[in-house]
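One protein chain is absent from this view; the other protein chains keep their places.
We call the chains A, B and C, going by the order they appear; numbering starts again at 1 in every chain.
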Amino acid sequence: MFAALDSIWHVGLPFAQTDGFWLPGAATTDPAMDRVFYLILVICSLLFLLVVGLMTFFLVRYRRLPGRKAEKTATQNILLEATWTVIPVVIVGVIFYQGFVAYMRMQTAPPGCYDLRVSARQWAWQFIYPNGHIDDNLHVPAGEPVRLTMTSEDVIHGLWIPALRVKMDVVPGRYTSVWFRADKPGAYDLLCTEYCGDEHSSMLATVEVQTREDYDAWLKDAANYLKTLPPAEAGKLLYKRRGCAQCHSTDGTAGTGPSFLGIFGKSQKMADGRSVIIDDNYIRESILEPQAKIVAGYQPVMSTYKGLVSDDDITALIEFIKSLSKKSPLRAPTHSVDRGEGQGVGK
Amino acid sequence: MDMMVSSPTPPKSYLVDPPGLRSWLLTRDHKRIGLMFLAVISASLALGATFALLIRTELTFPGPTIVSTGHIYNRLFTLHGTIMIFLFIIPSMPASLGNFVLPLMLGAKDVAFPRLNLASLYLYVGGLIFFLLVLVLGGVDTGWTFYAPYSTSTAAPVVLAVVGVFILGFSSIFTGINFLVTIHTMRPPGMGWFRMPLFLWALYGTAIIQVLATPILAITLLLLAVERTVGIGIFDPALGGDPILFQHFFWFYSHPAVYIMILPAMGIVTEVICVFSRKHIFGYKFIAYSSLAIALIGFLVWGHHMFVSGQSPLVGMIFSALTFAVAIPSAIKVFNWLATMYKGSIGLAPPMCFSLMFIALFGIGGLTGLFLGSLVTNVHVHDTAFVVAHFHYTMAGGALMGFLAGLYYWWPKMTGRMYNLAQGQISAVLIFVGFNFTYFPQFIVGSRGMPRRYFDYTRLLDTHPEFTFYQILSTAGGFLFVGGLVMVAFVLLRSLFVGRKAPANPWGAATLEWQCSSPPPHENPPAPANVGDCYVFDDFCFDESAQGYVKVP
Amino acid sequence: MTESHIPNMQEGNDGGPDAHLAHHFSSPAQQYDAARLGMWIFLMTEILFFGGLFCAYAVYRANNPQIFVDGHRFLDKPLGAANTVLLIFSSLTMALAVRAVQLGRRRWLVGLLAITILCGLAFLGVKAIEYKHKWDHRMVPGQARIAYWFSRGETSEPLKKFQPDEAYVKERLAQAGFEDLDQAEYDQRVKHLGTYMGIYFSLTGLHALHVVAGIVAISWILVGAVRDRFGSNYFTPVDLGGLYWHLVDMIWIYLFPLLYLIH
Partner (left out) sequence: MKTSPAHIVEVRVLLAVFAALIMLTVVTVAVSYFDLGAFNLVVAMSIATIKAALVAFWFMHLRYDSGLHAFIFLVGVAFLGFFLIITMLDAVTYHPAVQTWEQSK
């Protein structure tokens, strides 16, 4: 019986092999979804033509004319009712089966997937690569099964790659995952489809499908941005990517934590009454041991980044925060900064 | 018992008896309550349609068009959705048309609990006020689905909106209880269950959903409000809650709710097709049972809104199978309607125009539902403009067309005035053409990659430059569609001033509401001792002098 | 529909039109039937209304059984049992009140309704004692939000103040054999206790609101009974009020073991 069902599968095949009118070009050579889509499209169109065709025919043939009365016909017929009950049951049965089989293929990741992690927040995607690199866009090697393990930092988002026919919500407080195999190198859209607030429609990213060599070369290079970018620029990237921006603004507005604007070199009053100069050491300590000294008026809610950021990362962040004070007319960089460890900040 | 004095002057109509504004505001007469419901519901429709046009205009061109930010746009589509669903479609047919017609069709003097009925109206108005308050306070931006944790974290006045919907839920439950009890206990002797007009079966199915599903919505919204104000940690993942649980709660109501919207429309279409084809309904029992089947199976398919939410594949499979099961009763209805038209004498007055439009548009809506019921295709089109097109084909192309068919059908009975039939037909053509131009392009852009709830699609144009063309088409259609709706209002309101007096039975229908004067007297006439088959039209002949049908013995 | 004779509803009205028959019904029997049917449908909506919370309970219990094992230790079993007995007793007096009105015994009716109301009030009193106890030990959900409300204008650390009473929680957990919890383990348990308390307060709070509504309804019926509005030929409000009160009792019958007893 399933063999018979499988032959129906191929009804949609001629359509699926070209970039159809209805679906965007696929990045995969095995878009199981497309066949089911076109199968349903064919069935739908035929059924629609049948119903509306009959309706129009009756409308013309039996329109009200002077002198013609409605003819008496049977008011029920079990055989007819059974026919138009059973035939739709069979049709939807076929569609369900096809959809289910393709869905299970889409759900079951093959062994040996290349694993990437995805973190979503309002309103940006972060793709976390095996070597710890975090990027705004998704780069994947072509021809290999890739699995994304995703979670959200705030509200529910939805990851959709139309060209790969995959979509999955990204939910806070749990992991969801999708897998796919992109065969055709190129750039494809990645969109957020679960409504997530003001900038929902700009929460977009690009999927770069690259050959394995290109991918490896890119990843190696991309992970080195600390070395290739000026420290303050690299720090800015880190600030965006590591979630600092959620609590610390750069425009002076107080968030969950103090703003970074113009704080460097200033003296701040702490919750316990002491005054501390915001310098390299204070920033370093605040990243690694956030509870040690809390600026007055803020809650001790930051969690430690010990083990999560490298020394170079911290240096870059310090440079970034420093750069935010340079713009301040009130405060030029002071010399109270202790550069004792003399790390490669300058060039 | 009843004194049937054949007086020379017919009894005064319910519209003027008893007189006075106070008698209207405190009335317990289902006809007046139905009419007042019609007025407030039409106002909500106008409000919802205004938001729809704003959304459409904004989307015409990429980038900001008439509103500057997504912040405003998100409020527009949320208000459009919540107003259209909770304030318009759900109460549209049961509370206004159903309220007016149900007791008359049964030959009952009123619904079982007239005071509850009036309370339902005032609760509706209360809910409406909450929505206006939300509007004044800047609107909500959660989408009509109120998904947590966005709804628990946004700065918008979500609690107000949620309380508004909560109140509207009670209004809906009261109507449902009233209809169930009236149909159960107040059918006249001689009208067995299978002698009832099929519109009543549809309302019965609707009422079952209203009383069974709405309480779950009520508790969901209550919990959401408490989650927002106190933070009990049931839905909010930051407090250890489960946001998917919220979706289960929400859709357990909101999927059956689409059948609250569509079942009465199907009932209206059934009545209209018989009357205007001058044919006995084909397959009475199948249509009646299919109403019940839709009402009951409709409860078990809610998870098809959640195929990509993180729901387990096992549960997804169950929901997909059940979703396909619920398609069958709808198909049965359509085929029975076609069989009814066969060899009939089909007249194309406005109610019939809208009923035929219902079949065509709901046909597209239902058939595209197959893409959404099927697991694998759902993944691709979920949360895209394809879904937007699908549910507008079912809700606007289905429920709204059914509502308009019913409105045109019962308008002479409700107001005692005939409208201009040709103008009514023109409004139907405008709506049909406008509707398809509005929503068909959305299927195309949706499956090609246009998500729903997108303020700006500029960045999609690199890969899809054709989107702008379809959006322009869609917006032009939208204005035509709303123009058609304005014309409906014009045709109907004009009839109040220049329309000729409506005969008792302008369409030659055999159900009981057409056997009394138009508009009916304050006191509904009692049901005849022997209620006949309400789908036999042989005895009704067109009488030129009355411009309506009269019964010949 | 077959008209069956309802003796006690048609006696004593001298064959005249029944004063309580609304115009749209054809007989008192039809009216009585409609009222009861409407009430039963309403009770069904109430079951589903509470059902949402029972579902939340079931889901959290299935996924995190430990929450409920911990949580029930913080409830007062004897007080819960006392409340159960109070509600069951009030259900009895309500059932007896319906019987009294059916037999036309007005003084019994007034007395029994009054006892029912008193039992309801006593139930709320006990509930208030329990809630007070929870509040004193900060065993309430939403500490963060409550702290936020109370902290306006204050500079102290409000959040700390609204954490569950640590000594109390540790003592209760120690009684259950969980001694010497390390800080992480303790924090985890306290976080989950928040969810438990969220469900506890939602369920019992909603139930308490229904008790209040029942007391209001029965008080209104009591006023009618004092004014002699009811008798053996018309007692629909008493009957419907009784149905509602019994449902409230029935829901408590489930809440009591689910929250207080099961571990």
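Throughout what follows, a contact is a pair of C-beta atoms (placed from the backbone, for glycine too) under 8 Å apart; a residue touches a chain by one contact, two chains touch by 3 or more.
Every value quoted in this text rests on a predicted model; they were computed, and no experiment measured them.
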Neighbouring displayed chains - absent chain, whole complex: A, B, C
Hidden partner chain, touching residue among C:85, C:129 or C:216: C:85
Hidden-chain contact residue, picked from the options B:229, B:312 or B:547: B:312
Omitted-chain contact residue, chosen from C:43, C:124 or C:212: C:43
Footprint left on subunit C by the chain that the document does not show: 1-6, 8-9, 29-30, 32-33, 36-37, 40-41, 43-45, 47-48, 51, 54-55, 58-59, 62-63, 77, 81, 84-85, 88-89, 91-92, 94-96, 99, 102-103, 235, 239, 242-243, 246-247, 249-250, 253-254, 256-258, 260-263
Positions on subunit B where the hidden chain makes contact: 184-185, 212, 216, 242, 244-245, 248-249, 252, 299-300, 303, 310-312, 314-315, 318
Residues of subunit A in contact with the chain not shown: 151, 173-176
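Going forward, only the chains that are shown with their structure count from here on.
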For subunit B paired with subunit C, centre-to-centre distance based on mean C-alpha positions, whole Å: 36
Computed distance of Cα centres, subunit C from subunit A, in Å: 45
List of subunit B residues in touch with subunit A within their complex: 69-71, 74, 141, 143, 147, 149-150, 153-154, 237-238, 240-244, 277-286, 308-310, 313, 316-317, 320-321, 324-325, 327-328, 331-332, 334-336, 338-339, 341-348, 356, 359-360, 363-364, 367-368, 370-371, 373-380, 382-384, 444, 447-449, 451-457, 459-460, 463-464, 535, 537
Subunit B-facing residues of subunit C, complex: 1, 22-26, 30, 33-34, 37-38, 41-42, 44-53, 55-56, 59-60, 141-142, 144-146, 191-192, 194-195, 197-199, 201-202, 206
Parts of subunit A lying in touch with subunit B, wherever the complex brings them together: 21-24, 32-33, 36-37, 40, 43-44, 47-48, 51-52, 54-55, 58-59, 62-65, 68-77, 80-81, 84-85, 88-89, 92-93, 95-96, 98-100, 102-104, 106-107, 154-156, 158, 160, 162, 165-169, 171-174, 176, 188-189, 191-202, 204
